[in-house]
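Supplied in C-alpha cells, the structure appears directly below.
Missing here is one protein chain; the remaining ones are kept as they sit in the complex.
Right after this comes chain A.
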Amino acid sequence: MLRFILTRVSLIIPTFLGITLLAFFLIRLVPGDPIETLAGERGIDPARLEELRKVYGFDQPILVQYGIYLSRVLQGDLGKSMITQEPVLSEFSALFPATIELATCAILFALLLGLPAGIIAAIKRNSIFDHGVMGISLAGYSMPIFWWGLILILLFSVQFDLTPVSGRIDVLYYIEPITGFLLIDTLLSDEPEAFWSAVRHLILPTIVLGTVPLAVIARMTRSAMLEVLGEDYIRTAKAKGLSRFRIVALHALRNALIPVVTVIGLQIGVLFTGAILTETIFSWPGVGKWLIDAIFRRDYPVLQGGALLLGVVVMSVNLLVDLAYGLINPRIRHTR
C-alpha cells in the first residue's frame, strides 16, 4: 500500500510542472497587452508604458520570466494582483471557502440524488422510472448552466418567491468571517436566523452547479450497476436465495461503485469549471468570479496563480480519489 501511495504521489510532480507551464504560456498567447487594456480609451504615455512594463517584468525575455515565476511559486509566492495589489494567495484563500462550500453542497446533492436514482433505475431496468431517470439526466447533462440558473431564478425567486435571487446571505446580516465557510460562521455567530438565510441562499446555486454531476453520476451508477448485476457471482448469490436487498447492497453496490468513484473524481474538474459560471450568475463571491474578472482585466498574476491553485486542488482531489480507489478495490493497489 505504501508503495502504491508513493507512486501516485510522485506522479504529481510532472503534472505540477505541466500546469505551471500551461498557466504561464497559454495566457501569454492570448492577444492583448495587459497594460494597454488597463489604459482604456485614454491611452498611455509611451514613457509610462515602458516604466510599467518594467514594474510588471514584461521587459524580460519570456523564458526568464518563466524561470523567475517558477522559483517564486516554489517559495509560495504567487505574486500580487496587478489591479488590487493584494497577494494572489491571500485573495485566493479569502475566496476559496465560498467555492468549496458551494462545490461540496453541489456534489453532495448530486450524490444523494444520483446514486439512488442510478441504482433504482438499474434494478428496475426498462421501467418508466428507468426511462424517466435516463431522459431527465440526459437533459440535465445537456443543460447550459447560464440559462438553467436564470430560469431557476425567474421561477423560484421571482415567480414563487421561495428563494432569494443571489448572494450568499441576506444583506441584513453582518457576519464576521472566521472560517470563511458561511454555514459554519453563521452557526458560530449568535444569530440562528442567519444560518437559515445562508442555507436558503445556497439552494439554487447548489442545484445549478450539481445538475451536470448529478446526471453523470446517475447514468454512471446505472450502467455500472447493470454490468455488475449481470455477473456470475450475482446469479450465484440469487441462487443461494439471498434477499434482493442483500444482493444489491452488499454484493453489487460495492463493485459498481468503483467506476462511479472515478467519475466523481473527474467531476471535480467539471465542478470548478461550472462554478465559474454559477458564481457569476448568483453573485457568489468565490474564485470562479475572481478568475473571470482577472481574464477581463488581463490580470496575469491572478490568472496564473488562480489557474495553478485550482490545478493543484483538482490534482489533490484526484490523488485522494485514487487512494480511495485502492481502499475500495484491493486489486488496484497490487498492480504496478
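One rule holds for everything that comes next: a residue touches a chain if its C-beta (ideal position, glycine included) is under 8 Å from a C-beta of that chain, and two chains touch if they have at least 3 such contacts; residues count from 1.
Definition applied: contacts and distances are computed from a predicted model.
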| item | value |
| --- | --- |
| Listed names "YeeE/YedE family protein", "ABC transporter substrate-binding protein", "Heme exporter protein B" or "3-isopropylmalate dehydratase small subunit", with the criterion being the UniProt name of the chain not displayed | "ABC transporter substrate-binding protein" |
| Touch with the omitted chain, as defined above, among A:Ala139, A:Leu154, A:Leu250 or A:Leu327 | A:Leu154 |
| Residue of A:Ile12, A:Leu70 or A:Ala94 in touch with the missing chain, whole complex considered | A:Ala94 |
| Missing-chain contacts mapped onto chain A | 31-33, 36-46, 48, 52, 55, 83-85, 91, 94-95, 150, 153-154, 157-158, 161, 164-168, 171-174, 176-178, 188-191, 193, 280-286, 289-290, 293 |
